[in-house]
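All protein chains but one are shown in place.
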Amino acid sequence: MSKRLFFVSFLTIAMLLFAACGGKAPAEEAVSTEAADAADTADSAVEDEWGYITIPAGEKVVLGLSSALSAGYAAYGQDMLNGATVAVQTFGDLNGWEVVVEGGDDQCEGAPGVTVAEQFSANPYLVGVVGPMCSGTAIPAMDIYAENHVLMITPSSTAIPVTAAGNQNVFRIVANDDLQAQVAVDYLFNVLGLTTLGIVHDQSIYGQGIAEAVKAKFEAAGGTVTGLEGITRGDTDFSAVVSTILEANPAAIYWGGMDAEGALLVNQLRAAGFEGVFFGPDGIKSIPSFVDAAGGAAEGAYMTFGAVGGATGYDEFLTKFTEQFGDPIAYGPGSYDAAMIILNAAKAVATVDSDGNLVIPKKALADAVRAAPYDGITGHLEFDENGDLKVVSITVFQAQGEELVPVKVYDFGQ
Amino acid sequence: MKNKNRLTTKLDQRLLRTVLPALISVIILSIPLFNFPQQNLWIRIIGYAGLYIILGLGLLVHVGLAGMFDLGFAAFYAIGAYTCAFLASPHFNIHLPFLVVILIAGVLAALVGSLICIPVLKLRGDYLGIVTLGFGEIVRMLLMNLTDITNGSQGIIQIDKPIILGLNFSNGKYFYYFIFALVALLLFLLNRVINSRTGRAWLAMREDEDVAQMSGIDTSKYKILAFAIGAFIGGLGGAIFASWQGSIFPDNFNMNVSINILCVIILGGLGNQMGVILGAMALIALPDILRGFSDYRMIIFGLLLIIMMILRPQGFLPRKAPKFEENSSGLPDTKKEVQS
Partner (left out) sequence: MQKIIEQLINGLTVGSFYALIALGYTMVYGVLSMINFAHGDIFMVGAYFGCFTITQLSKSGFAESNPALAIIYTFAAGALGAALTGVTVERLAYRPLRKASRLSTLISAIGTSIFLEEFVRLVPKFGSMISSIHFGEQYIFPASWRSAIVKVTQTFGGAMVKAYPGILGTEGIKLGGVSISYSRILIMAVAIVFMVLLYLLVRFTKLGKAMRAVSEDKETASLMGINVNRIISSTFFIGSALAGIAGVMMGIFYLQIRTTMGFTPGIKAFTAAVVGGIGNIPGAMLGGYLLGLAEVISVQFLPAVYKDIVAFAILIVMLIVKPTGILGGSGGKNKL
């Protein structure tokens, strides 16, 4: 009986699926009507193949921000939201239209990030999106933004595939994992002259990605990687990993991961008697959550980060930011720059049509971002064909007391 | 007083069992038909809830029908998703048609499900829960660490969009239709299974495993069957998820997913297929509906979960008492034992 039922159900599943999908074939009316509408409104400009954002008088221009606003990574997501908020305050109005920031909580995960992407894409007054914050969110969400021709600039998704797909609407204003790894290896191998390295990562798309890149580059440079170990995010006791990785007595440890686990790791490494160099990526560049949380063990630790602080306008930004939200944590300044790029480009291409609507052509908007270099508070930002920065500068910082001191700046032409 | 109570609960029940499902079906079907501004968003939200209905139905077979506590259902979901990613992406450069892929995904998940079930046949209750929890975590960690096969934490990207009968699923609407067609089919088939000998065997097992065994039911066989069917459905869900999202990472299948699916079926009223629909809508769509509360979204969601449970402790649609029990409901338990 049950066997027959199984067989029959297999058959019916297959058949019904064919029937269901063959029968219902909704035409893509939404897209075509949208295009027609856009053609009507665009009486002055050249026709834009991606369509237009049309904002009636009295409505507000929306700047989307996709980051983790609840649960574990909320501190970073909130930081990005604050950065974008300061940008909108500084920028003022867009040709007379008020600009507001709308935060979308993607929880640093795939599925909620895709929903946020749909939500933003469905908003007719949305000019562009800052984010997503995490690579694991950006990769699936990117497809939705590309499909709807929504401009997206991420200040923090460092994984290579984000820009590798070559989407014309996707930009990134942060060095990818490869470059950060290159800087780390150069500093460890050539500047500090260390030849043995142990690597620990957090098995995340971000941490493991950068750790594997460091391993490959360190070995290519002629160094020896004495061990590559993984820990689990959310764990607190790494002493087993610590004793394994210290067995080979490496001169330095590279950590691929975030601040919380990084602080625990450096603390436990020092407690186990490790006296070498501790080096990490941008994920640990934070005073309260890395240096303070490590309780003194982080003293002398190195980390890489996109150049912040030297560029023009940073001090004014910092004043405005700290007045309202306290110190920026990590990607607040990057988020500010991403928002500024979107708003400046929108200002450059926006027109007011005969009905008094603000009209922003989508393709022209993305092209404007690509064409015009922007001098932001994180440095000179100029994009290549794929949406990555042409010139990226990465700074190596060292934790000294209660401060992160820049010790070397690298400039890359990508 | 008592009569009135019974009447209202009966009305209540009828409302919940007939009007509500009908209403929901109408809403579900009408979303893609009419054009409105946030259509794609709602297709995503409700479609995603639909995916959880499929997963919920799978877990319902384990927990609700066969009474086997499963805290690791995400494992079957993951197996389905990775099967799809292997067989329809540039990762191994294999590009099989989606209908073949989804069937293989289901069968593979069912196979793993029955294999994991065999050694733990003797375990009951929460002990089974822990074993399945461990199994779910082991699967996820293997996906993370067998880097040569699964690409580890970097996941698999650029998974093919299905093409069925010449229809390219680049539009979310097709996934939406596909998911709800599958939901309808699964509801129909599960209903058939529940009213078959298998369903009655599961019921007996769920009520009292020892008595069921003594009455000549081969509990091992029916347990494995339940696990295989549930896992099969989970595998189907995984394949849909992988092709819809287009990229998958081991973190997509963490323990929170297993717990969420479990919540869906408990919230719906354990043991009722229609309840799963309500549970999925409430649990999966609610966080997105609450997006307007920005920062307070999740804390409100947590509160609502508690309040919903206090207001309807048995879930939205409690399990119907089986027919042959109604006659003997007034009899004390001892008599029933004597009868059997």
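A and B are the chain letters, set down in written order, and residue numbers restart from 1 in every chain.
As a working rule, contacts are C-beta pairs under 8 Å (C-beta built on N, C-alpha and C of every residue); 3 or more make two chains touch, one makes a residue touch a chain.
Note that the structure is predicted; figures quoted are calculated from it, not measured.
Chemist: Among A:A57, A:A164, A:A240 or A:A371, which residue is in contact with the omitted chain in the full complex?
Modeler: Touches the omitted chain: A:A240.
Chemist: Taking the full complex into account, find the residue in A:Q78, A:N148, A:S204 or A:S393 that is in contact with the omitted chain.
Modeler: Of these options, the touching residue for the absent chain is A:Q78.
Chemist: Looking at the whole complex, which of A:E59, A:E229, A:E299 or A:D367 touches the chain that is not displayed?
Modeler: Here the residue in touch with the unshown chain is A:E229.
Chemist: List the chain A residues touching the unshown chain?
Modeler: That gives, for chain A, the contact residues 70-72, 74-75, 78, 203, 229-232, 234-237, 239-241, 243-244, 259-260, 263-264, 267, 270-271, 288-289, 292-296, 329.
Chemist: When the complex is taken as a whole, what residues of chain B touch the one chain not shown?
Modeler: 63, 67, 69, 119-120, 122-127, 129-131, 133-135, 137-138, 141-142, 144-145, 206-207, 255, 259, 262-263, 266-267, 270, 295-296, 298-299, 301-306, 308-310, 313-315
Please note the rule applied: only the chains that are shown with their structure count from here on.
Chemist: Quick one: chain A and chain B, Cα centre-to-centre, how many Å?
Modeler: 33
Chemist: Of all residues in chain B, which touch chain A in the complex?
Modeler: 32-33, 35, 37-41, 43-45, 48, 99, 103, 144-145, 152-155, 157-158, 164-165, 167, 170-174, 177-178, 181-182, 185, 189, 192-193, 196-198, 225, 245-249, 251-252, 287-288, 291, 294-295, 297-298
Chemist: Using the touch definition up top, name the residues of chain A that touch chain B in the complex.
Modeler: 1-2, 5, 9-10, 12-14, 16-18, 20-22, 24-26, 28-30, 33, 69-71, 103-105, 109-112, 114-115, 118-119, 121-122, 124, 136, 139-140, 143, 147-148, 159, 161, 165, 203-205, 207-209, 230
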